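The complex appears here minus one protein chain, its other protein chains still in place.
Here is chain A:
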Amino acid sequence: MARTPADLVGAQPDPPFEITFDGRPVVVLPGQTVAAALWGAGILAWRTTRGGGRPRGAFCGIGQCFDCLATVNGVPGRRACLVPAQPGDVITTQEGHGHDRLGA
């Protein structure tokens, strides 16, 4: 029986790289989204809600729910489940809203 998803599909990824989440290093397999990289490190929350300041992370995993909004390299409101992680990315918890870039 496979012990990890990578075992199951016989993954032979390119060399891993690092990004940071709120200053701490997170190891990423190339090809993973920001959300996948954070899940891989056991991190499930990377924003707080506008109203109650409650923690949230990825929910739908396919770009529909907008619960996974993160601040990526200083830009708020990026859907972490869609954005591929790049070496050296700086991810920070998004507090409250990131409305400025959205017209809808």
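Following the convention adopted for this analysis, a contact is a pair of C-beta atoms (placed from the backbone, for glycine too) under 8 Å apart; a residue touches a chain by one contact, two chains touch by 3 or more; residues count from 1.
Keep this in mind: contacts and distances are computed from a predicted model.
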Protein that the absent chain corresponds to, by UniProt name, given "Lactate utilization protein C", "NAD(P)/FAD-dependent oxidoreductase", "Phosphate transport system permease protein" or "HypC/HybG/HupF family hydrogenase formation chaperone": "NAD(P)/FAD-dependent oxidoreductase"
Chain not shown: contacting residue from A:25, A:63 or A:88: A:63
Residues belonging to chain A that touch the chain removed from view: 1-14, 29-33, 35-37, 39-40, 44-45, 49-52, 54-67, 69, 75, 78-79, 81-84, 101-104
